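Every protein chain except one is present and positioned as in the full complex.
The letters A and B name the chains in turn, as written, and every chain counts its residues from 1.
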Amino acid sequence: MSLTINTTINGQAVSGSAEASTSLLEFLRDTLEYKGTKLCCNTGECGACTIIYNGKPINSCVTMAADANGAQITTIEGLADGDKLHPVQQAFIDTGAVQCGYCTPGYIISVKALLDRTTKPTPEDIEEAVSGNICRCTGYNKIVDAIQLAANRIAGRA
Amino acid sequence: MDYFEPKTLSEALALLETYGAAAKVIAGGTDVMVDIKYKEEPGCLVNIKKIPGLDAIRENGGSLRVGPLVTIRDIETSSIVRERLPVFWESCHQFASLQIRNTATVGGNICRASPSGETLAPLLVLEAKAKLAFATGEKTVPFTSFFQGPGKSSAGVNGLLTEIDVPYPAAGSKGVYLKHAVRGAMDIAMVGVAVLVTPDAAKSGLQGVRIGLGAVAPTPIRATKTEAMLRGKPLTAALVKEAAQMAASESSPISDQRSSAENRRWIVEALTRRGLQQSWRAATGKEVA
Partner (left out) sequence: MAKAEFKVIGSSPARMGGVERVVGKGVYGIDLMLKDQLHGAILRSQHAHAKIVSIDTSEAKKVPGVHAVVTAADAPNVRYGRSYFDRHILARDKVRFMGDPVAAVAAESPAIAKQALKKINVVYEPLPVAIDPEEVTKPEAPTLHEDMPLPKSIPADTKVKNICGHAVVHLGDAEKAMAEADVVVEEVYETKMIHPQYLEPRIAAAQMEPNGRLTVWANAQAPFPVRQETAKTLGLPLNNVRVISAGLGGGFGGKGSGITSGAAIEPICGLLAIKAKRPVMIVLDKAEETISTTIRAGAKMYIKTGVKKDGTIVARTGKVFYDAGGYSGFGVQAGGRCTNMLGGWYLMPNCHIDGYTVYTNKQVCGPVRGPGGPQAAFAVESHMDSIAAKLGMDPVEFRLKNVPKPGDRIVGVPKLRDVSLGETIKIAADKIGWGKVKLEKNQGIGLATGSWIESAGPGGGAIVKVNEDGSVTVHIGKIDMGTIPGFGIPMIVAEELGVPVEDVTVVNVDTDASPWDAGTVGSRGILVSGTASRLAAIDARNQIFKMAASQLEASPDDLEIVNKQIRVKGTPAKAVALATIATNAHNVIGEVIGRGYFDNVAAGAEEKQHGSSQPFTAHACIVEVNPDTGNVKILKYVAVHDIGQPIHKAAAEGQIEGAAAMSIGQALCEQVVFDKDGRTMNPSFVDYLMPTINMMPRIETTLVSGYPGAGPYGAKGAGEIACVPPMACIANAIYNATGVRIKTLPLSPENVLRALKEAGKA
């Protein structure tokens, strides 16, 4: 049965239709054609599909499209300010944390959510924020570097 | 697949009564969405997140009442849960990823009734009570009789969990929740052990002890024989060793892709031993003799 979804994505009111069984990830990618959020495990195990939903990072692949009704959603497409990259985006480029880049949107969203809460994340904070984000390319070193660089820049320490 | 977003509890219960086994309740969706995609679409999906009054954490004298729609993250960030029910808090802290915790609900974890459900052994040990509603009325079921088998609980196909009531442990009690996994919180527990000890006034013996085991039986269980063996005794290293072995024998684990049954029994022994040692140390300031 077809549902009408009225939601706000990156500050813009958006409407579309979906089935009850449609996931929010499918709604974003296939119906609205926001391809930035990635499809990987489709079971909530890898974090590639992470978006911000009413202020919290969640896995869109295991969320109903129907639950987007009335929600405020931020996707990777909503972070840059025109040509100006968000500090997290810039930091990922600057430390070499982007290899194939497929985990990158999910990571950047998770990190943005973290740094919105604190600009002095401890190693435990970082682990908590991104333990649910798998990267297969980097071995995580340069991602941790990017998180610390972004935190320092946002806080004016770098 | 029919789909409903009931605005009241009675609306939801009426739907469950009508559709019976063809209905599936969805809250956070982290389990149910995977079922829909990879197992089967139910005849009817009932999204209960619009029902008011089910997402509160409130104190009720000597216990904490938690609504089923409270997210695992909300429990993790609740200072009252962390202070008064640390064993429950720990299981929510060890629960998958932050993304999942932001969406998954405690009601979903309980009603899923998976033998390895993270919050289940702790809630068993805390002797929580489940308040259930049906179209025909309400009932309260202690957690010790709530779970009937893998995926089967007293909620059945027609019932909704409306609240859990978690009594604060007796004064002086301390406990731990220990999860055995390869990677950590991200994994489904191979074994989960919850321990709660209440020392006697002299802090030399066990006035009360509760041991909950997850992922090692068709439901989460209490190691009741082990508890009975320990109760009232002074806690020594030899007794801890014996209790740990007894707890392992009370478990009936299976072999699956995560672990062999043999390994699960080894881990029950190890984590029960550690759980008793750590809880005793926290409760008395002393090491087990």
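Just so it is clear, contacts are C-beta pairs under 8 Å (C-beta built on N, C-alpha and C of every residue); 3 or more make two chains touch, one makes a residue touch a chain.
All values derive from a computational prediction rather than experimental measurement.
Shown chains touched by the hidden one, complex as a whole: A, B. Considering B:Q207, B:Q245 or B:N263, the position touching the chain not shown turns out to be B:N263 (whole complex). Across the entire complex, the residue among A:T7, A:S60 or A:T95 in touch with the chain not shown is A:T95. Remark: the residues of chain B touching the chain excluded from display are 38, 180, 182-188, 256-260, 263, 266-267, 270-271, 273-274. Residues of chain A that touch the chain left out of view are 29, 33-43, 45-46, 48, 75-77, 79-80, 85, 89-90, 92-96, 98-105, 108, 126-127, 130-144.
Keep in mind that, in the parts below, only the chains that are shown with their structure count from here on.
With centres set at the average Cα position, the gap from chain A to chain B is 30 Å.
Contact residues of chain B toward chain A in the complex are 1-3, 5, 26, 29-30, 33-34, 36-38, 41, 45, 47, 49, 73, 96-100, 102-103, 184-186.
Those residues of chain A whose C-beta lies close enough to touch chain B in the complex are 1, 3, 19-21, 23, 42-45, 47, 50, 53, 56-59, 61-64, 66-67, 110, 128-129, 131-133.
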